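Please find one structure pasted underneath; my questions will follow.
Missing here is one protein chain; the remaining ones are kept as they sit in the complex.
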Amino acid sequence: MKAISKTALPDLFAALKGRVYVPVREGKGFGFAPWDGEIWPADYQNTIVPPKQILFPQTEDLYSFRMEGEDIAIDPASGPEEPIFIFGLRPCDHKGIELLDLVFRQGPYLDAPYSKRRDNTFLMVLGCKEGLPTCFCTSFGLEPAFAPGADWNMWDLGEVLLIEPGTAKGKELLDGLELFREATEEEVSQAKKLRDEARETITLQAPVEGITEGLQENFEHPLWEEVARKCLECGACTYLCPTCHCYDLQSTSVLGQGKRFRCWDSCMYCNYTLMAGGHNPRPTKRERVRNRFLHKLQYFPENHGEFGCVGCGRCLQNCPVHMDITRFMAQAKDVMAK
Amino acid sequence: MTNELIPQVAKVVAVRRETSDVKTFTFRGEGGLPFAYMPGQCAMVSLPSVGEAMFSITSSPTQEDMEFSIKRVGLVTEALHKLTLGQAVGVRGPYGNGFPLEMLQGKDLLFIGGGIGLAPLRSLINYCLDNRADYGGVDIIYGARSPQDLVFTDELFERWPKVEGVQVQTTVDVGDETWQGPVGVVTKLLEELNPDPQGRIAITCGPPIMIKFVLRTLAKLGYQDDQIITTLEKRMKCGVGKCGRCNIGGKYICVDGPVFTVAQLRDLPDEL
Amino acid sequence: MQRITDKMRKRAEELIAEGKAVRFLGWEKGSFWWQSPPVEIKEASQTGRLNWDLFCTANLAKYLQQMQSAEGKTGVFVKGCDARGINRLLRDGAIDRDKTYLVGIPCPGMIDPDKVRSLVGDGEVTITQTEEGLSLQGPLGSRKVALDEVALDKCLTCRHPEPVIYDELLEGAAREAFTGDPYEEARELEDLGSDERYDYWAKELSRCIRCYACRNVCPACNCIQCVFDMDRPNWLDGATNLSNNQVYQMIRFMHVAGRCIDCGECERACPMGIPLRKLAAKVDKDVNELFGPFEAGLDPEEKLPLGTFDPNDPDSFE
Partner (left out) sequence: MSVDADWKPLIVGFCCNWCSYAGADLAGIGRMSYPATIRIIRVPCSGRVNPHFVIRAFQRGADGVLVAGCHPGDCHYSTGNFYTRRRYLLMQRLLEYMGIEPARFQVRWISAAEGAKFAQVVTQMTEEIQALGPNKKLRGGCTCKG
């Protein structure tokens, strides 16, 4: 384990060859933005929008096109080339990125822009000292202050950050820069203590045991109608979710010249599955809410062997009418028990 | 790494009007076929400034060109219907699993199509007829709303019936003075013909309501769920199982489908 | 609070039993101290879920639209802003008065959880009402505060904490109606130069993720199909860039101009913390200045400022 003084972080950021994203104050909370010389805010807990937006931008050009007489000229957008460093993401969001990897970097097709960016991304995870009341990462087997497989895990000890590399790439970077010193034994045990204590601060629990199997049996249960009743069908939960990956493809053009781009889309929107002939397989919010919960709790496990939820709590924190996935899971468990 | 979402440019080399709202387009890429495909697979056809939509490929891979039969129902299809010879379109694909050819080999085949639902079946029918020795008897039952709504009439009435071992029956919901054939829904015809389920696979495609009744009738005639194949349609955007739109349960129609046996569908939630 | 909660439960139970309503919309206690989300009660036996406290912020009027197709009358508890929302929807013919039974609750003003957090922290927080105000207990300690110190900004400038339409009114104390200048913040922005104002809004609106939470909570956004959900014609594409976000917000506020009841739900619902009430206030201010005093949602038959005209309206267009 290595240590770096917080005052030396600007030197670290400057030494990194690529674009460095750090947490910044944004709106009534925090967000990730390219480092501009300011150090990150000390009271930062987690960002409103997850760092998925760095790897999977909300809007991204695919190609530009030009109609030339009968012809179409297509010019693919130049992909992202610059290496990306995300400094200070939380273990839940690290997991979120790993889950997006399963979607975008696996299966018969790779998602080229995501994969290209991801191959060039270095993730520097900062352990949480304390969870928020809406955090329930431990329910999904995550730890608030440690992310297995992260390039770096870091712990904030006040004056210094402790760094432990978790990948070959992580070790190489740590060894290659002269900004670090070996951590003292005292510091290492402090970090371990922080890690253990952080776990205890996660009080919210979601009952995950057997939920997938239970939901498989209850697709038509009246509970769905009840749960969906208060949903307003906005997309806040999905856009702020670190694992939601749905997107739309759209064009914008003037006089036959324009761009095709992709942008986030939400399964909560009324026209999301609407077909050209007018048929909609998910016509009301009962089906839409059901799809969102099942995607996370049943389909993701069926397809990838992992839950599509990391317990970051953003959806419960930000839903205008306080829909709560943990409460839903508890309700569903009750229903299944009967 | 190529971006799957970027189409290649193909040209319209033929346009054939099938009905008042269905046209069949033939596309050719720069080097001939835009890409290799199998019967039952789909492709995204696009006009960049309008949009993109998924269509089943109507031609058989044994043909030289790639054909799409497109019904005018929305924004993209309306624009496609205005295409003229020589114009360029974007195509990407192939997408989806296609028909399970190994499973069909050596079997008798029963095709039941309704309306534009004959489009994906046509690909397989022509493929089987071009590889005639690999398959047993071929029965084709096709229905449309009226004689004017019948697609692929050349094949229905001229080409297919002439092939040995092939029987074609066509029905319309409502006839007119020119119509000599049967009148009524396809299920009626199906019950009358009562094809023996033994060693036979039924392949059906059409409007959801027709499929529903066809499945019921087939069950009545003794067909098992794993003897019946259908191909589904959903709103799709990416075609590569990532944009999240076309799922039924955990399956994405664009990669896990669109072709399913009824036995497979039974395992999926009812969200068609 | 408890007294009103008891009364709510009792009246809902009685009204369902009497057949005056077949279901009731109210609030229940949520998963956390700062949440009292909307709840739909379908049987007299469930009325125990109803709860009244200082977090019953959500405007329930919006839900009546989805109740329109349901059989029988829907009972709704209404604060001042919910009641104005009801008038709003009645005015647009979006809901049917005969299918609603309104139980008014005088509103003391609702709490802004962030203000409480900044004083006593988050987690185990308890809030008790005392003679003088509120007693807050949290991980960072205890504080005694007046409600106004932790009330939502929108409640601090609320001009109608008493419901303006109801079938019956529960007893309770409403906060004092605000009589000051509701447009102070809008005026401050007006005093800036064009470029400064542009930069201000560019900074705020570049954050918009277009989740449409602001639209979907809004009782003035009651169109069956929103222009922003249409693809033919496609009025606005899905790209979130500054230009599109500006267009979205400007058009939305033009659409609700003269219809906005300033319930402030848009700003509360916005996860990105965009000060949407400053846009609402600006439009409301101009409606008042240009076309005479007007407050939306006070009367179900009101003439809407942009749905009418006066030949003697001001005219700077020559």
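Letters A, B and C name the chains as they come in the text, with residue numbers starting at 1 for each one.
Operating definition for what follows: a residue touches a chain if its C-beta (ideal position, glycine included) is under 8 Å from a C-beta of that chain, and two chains touch if they have at least 3 such contacts.
Computed from a prediction, not measured in an experiment: that's the story for all the values here.
The hidden chain makes contact, of the residues A:E60, A:D156 or A:E287, with A:E60. Annotation: of C:L15, C:A61 or C:A257, C:A257 touches the absent chain (contact as defined above).
Taking the complete complex into account, A:T252 is the one of A:S5, A:T252, A:N271 or A:Q331 that touches the chain left out.
Summarising the interface, chain C meets the missing chain with residues 186, 189-190, 194-202, 206, 227, 235, 237, 239-244, 246-247, 250-251, 253-254, 257, 279, 282-283, 286-287, 290-291, 305-306, 309-311, 313-318.
Everything below uses one rule, namely that only the chains that are shown with their structure count from here on.
Chain centres here are Cα averages; for chain A and chain C they lie 31 Å apart. Per-chain Cα centroids separate chain A from chain B by 39 Å. For chain C, the set of residues that touch two or more other chains comprises 231. Across the assembly, chain A contributes residues 248, 250-251, 265 that each touch 2 or more other chains. Within the complex, the chain A residues that touch chain C are 26-29, 31, 48-49, 58-59, 132-134, 203-204, 229-230, 232-236, 238-240, 248, 250-252, 261, 263-266, 269-271, 316, 318, 320-324, 326-327.
By the touch criterion given at the top, residues 1-9, 11, 48-53, 73-77, 86-90, 208, 233-235, 237-238, 240-250, 255, 269-272 of chain B touch chain A in their complex.
Chain C makes touch with chain A in their complex at residues 30-32, 35, 37-40, 58, 62-63, 114, 122-123, 207, 209-213, 215-217, 229, 231, 237-241, 265, 268-269, 271-274.
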